[in-house]
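Removed: one protein chain of the complex. Kept in place: all other protein chains.
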């Protein structure tokens, strides 16, 4: 659920993403749609279950690609919670464009709303703790930015988008550089304007990361006890920074983790698992 | 599980699919990998849970794109059942290519193996009935052919790939044509070498579809009782054909449906839902 | 000629096809058109010979790409027979767009109308026999779907579009599988919703193909006598199916072949040979 | 026929051209080829009729795209005359790549050899006159450069490739500029290093074009008598230049035209019409 | 400065060029612009220094790509001289599109106006001599046609655009062919409608090039004395043609070179060096 936040801008690869999905469905052309006269008609998209909506601009782009004059009356915005049975949208377009783009549009809506809905569950579970739910790079191939958008529709926040817009120093990089301090220094050299995060597996490594001036520290698979100690340690450190809990986090464990006082929890399952929302399209009249 | 079947050819869009997924992760370049010397190293891909493997050629393509000399020692083929803790593959490649392609390769493996594994559950559940498990067009946008490949790794069979390689006549088309017979005739005119399937919602419609000489008939949301009657009706009809059960099929219901004698059951959930397989990559030495 | 049939939808790759053809002509820009003021003008496309028209949406797309406001008044639809000297279209557009797109537009019209016209000759020659004229995969590289569209404008029907939407079992596949029955069974496994055609070279092979339940049988280079026997054999067979005559068919031989009672004749020459229709564009006023 | 000339370089868009043709045939994958084990095999390409060969690099690229290790033993080079029944090439490649690329490779060879063969007929007919056979921009959409290559294989020479590499001033441009002299002057301003050709319809216009210093003059639809006068007029003019005869030239008329002493004849029919050469591929052993 | 000339057409790759530049700046999306409400606003593009304007259609395309409804009020055309402090354009568009496209639009304007301005300096310096300033192929990678357009905005003329639209015979080609005469003859064979230029390094080579009938001769690094002799030699030769001076030409030397009577001077520095014009964009109100 995303009650107060601004609806985020959809990503710049939206049109390309939709074109490609449509192309893989249409291929050499929709054989069956040619059985129907291409008159203007209306259809409604209905959700059969409660969800947080995400994917409106994707669905619109799919229909508009086949009928630039398609018009849409939505009853909800991306980020809104919708109820089972709700008509999400009434579409006015040519009959063949509706038939040919239907599946592509629904596939985007059911997949992205799944991510938004799942994110909202996690966000709701930590409500009041001040802890922020982050996504990861464990995403569906080709849908990285679309899913990152859906996470924000669900009230989550985005971790780095890819390997290019953030530095995350792990065990191998530390070994290569010789020490956490050396790795952080090398990273600063590489990209002065990018945040440097260090993944640590013990309180001692956390101390080294703070000494090195890391911008964020990821606490990997820490116990609740260790997380609490880490939060205390960080608050008392001269280079105090932000802490992120990570590793096997589920709806059952996230609340307790958030209550330790960490700034972020990153959750792979909101983007790597998908339980598609059940949607359908029905022609009117 | 896919014990006797031939491993299917991966789809022709494999390289493009992998290039795009890699590009969305790499963007302007992997900042962190540059901290590590680019020496030849080895790493292992390990599964943390039992699964049916799918995605080998995708994973290989991801690493090879960054290091054309990468070598792979696999312990399992696509379609094989693998056990928790198993090393699936040992990779020998340059350190930076391993770091930079790791997430993309794992994202393909965890997503496609999820589809193969789930398909194998359904296929196993109907074992011995002779009924074939089909997929649908409810897929992850951009991954249609990859998921269709994974379905075959899991022992399922592919329904039409898109709107272009099969005709599926539904309510709207029948209404437009005036009758099932008229719709089937028009479809034959359109594409002489493509199968014509008719979706029916009653036994009477089934009879009309058989009279019209449909190549397949989809029985939408039929009760078990109705399915049994449909099978009998079809066997006695001069234009007897193949029957497909469809609509809200789950692991709980599929066995009974298969036992009615239908030829196919089509299952949307094997491709629209994803429970990613838990995989990791570890550097050696 | 295509009097009663619906005008088929142009293929989804139309815009890409036109963009590419325009690009190969325009390259770094039309040098000569810059000598002319870019005022709105009119021009007419005229045919110098009788033909069946095909390519209207291609021609329009070429002009519209350079002048989105171009308007067209056509005197004929795709699929219509036009007479020598007929003005096919009056175009209102900017002078430079007319000059720069002229050749590309005419190249599409003269090539696709050639295919439609030739197809119509074959279709006319078998009129009344109930036999359907099919195309093949012997097409101009890059113009497969455009030519398949033109075939339908000419009253023909489309065989499979490519290697992906139909299975055609030939000698090599039969040898690999061990028998026609084994090959057909393997094909059914591969793609449950795709038609399986078997190419046979003798009446005995035809019998095997029928026994195996082939969806279509292609009779390769059968004599008229053999074709007649094949038709009789098929009618009496429990798995009676559709028969296609193939191999070296010309305008001289097609009528006799059609009269043997086969369902289809496939003709390579309608797409592999081109006798471009003679068209020109003239500026008005 | 192209006995003494260097074999021209194939055009830079070769790989893209082949990739696209292969893609339109392969689509979502070659279903039938999967019935065959993917062992290394050999096959021969045979021509059933006499021809001038063109398209070798296209055919090779098609097979190599599916099997980078494919090897080729050719008995003829592009530009060579081949006899009916000749084995043009023996190919060693994986069985599936041979089956899947066969049609695409043959489609290129049969289309481009058609153009080369037809060009060679025209070139042979004017042998000894010193007159050069030129192509035009009346080409198959998407195959401009491939056909221009085939024309050179057939012993012809290339007119401008498109609108960007030459200026051809016609009636409309002259009207816009006010006079031939003004049009030529404006053209020189536009592109100092590009040849300026003027199309004329009378001897008086020819004189104006020579006065203006045109680099080439195209004589449109001149009678033989007029052509002879034009040649004489040009020889005596202080800005004597090269003359091109154009308009409705056929194998019956080209010899007499060439004997008038014009430098070039341009022939649309060698690229706009196609009589595909009859080729086939046979597996060995 | 370009007072009387027609504004040239922008090159056909304009949209692709702009899309790519925008994409490299926008990547996964403009993070900062999302802080601003997306209301319609106005902004002005101002030049801080005197210049010859070039790049208007590029700047417009950048803004229009993000806001198709963007409107522009320009105070100058491409090719116009503008003064320091001048408002070049007032743009009305959505706030986010202005922020997101600003840098891309300015990068085009500052780079192309630099080329136009520098060209105009050279053109102004040779004013009255009748000598034409040509560009070269020493351009910024990816911006060849854009810079060639800017050269024309600055009053210069374009040498060949690339390797495909003109032949320039140099030392290596002459060595390969055996003589200048042989090289020119071979070149004429290759492409009958393309100009053949020969680069010579001595008066003797000039004589050979004229004897061979070269369309242009490039005089490489000739002294003023040699240039004068070359001009005289050319005027007296039966195949008198156009002469181009080339090699290390600067603003200091070009006037004297032009006064020798050569037809062209080609100047690499107008496209290979860039002194970006200082522009800025300011929001109004």
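Here the chain labels run A, B, C, D and E in written order, and each chain numbers its own residues starting at 1.
Convention: a residue touches a chain if its C-beta (ideal position, glycine included) is under 8 Å from a C-beta of that chain, and two chains touch if they have at least 3 such contacts.
All values reported here derive from a predicted model rather than from experimental measurement.
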{"item": "Displayed chains contacting the withheld chain", "value": "A, B, C, D, E"}
{"item": "Listed residues E:91, E:169 or E:262, member touching the removed chain", "value": "E:169"}
{"item": "Options A:46, A:181, A:194 or A:231, residue touching the unrepresented chain", "value": "A:194"}
{"item": "Touching residue (missing chain; options E:108, E:149 or E:222)", "value": "E:108"}
{"item": "Contacts of chain E with the absent chain, listed as residue ranges", "value": "13, 17-18, 20-21, 24-37, 58, 95, 99-100, 103-104, 106-108, 110-111, 137-146, 161-170, 172-173, 176-177, 183, 186-187, 190-191, 194, 269, 272-276, 283"}
{"item": "Touching residues (missing chain, whole complex) on chain C", "value": "27-28"}
{"item": "Touch residues of chain B, complete complex, unshown partner", "value": "23, 26-30, 33-34, 96"}
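Note that in this section only the chains that are shown with their structure count from here on.
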{"item": "Between chain C and chain A, distance of the C-alpha-averaged centres to the nearest whole Å", "value": "46"}
{"item": "Rounded Å distance between chain C and chain D, as computed from the means of their C-alpha atoms", "value": "24"}
{"item": "Inter-centroid spacing, chain E versus chain D (mean Cα positions, whole Å)", "value": "32"}
{"item": "Multi-chain contact sites of chain B, meaning residues that touch two or more partners", "value": "8, 13, 27-28, 145, 161-162, 164-166, 190-191, 194"}
{"item": "Overall pattern in which the protein chains touch one another (line/ring/star/complete/other)", "value": "complete"}
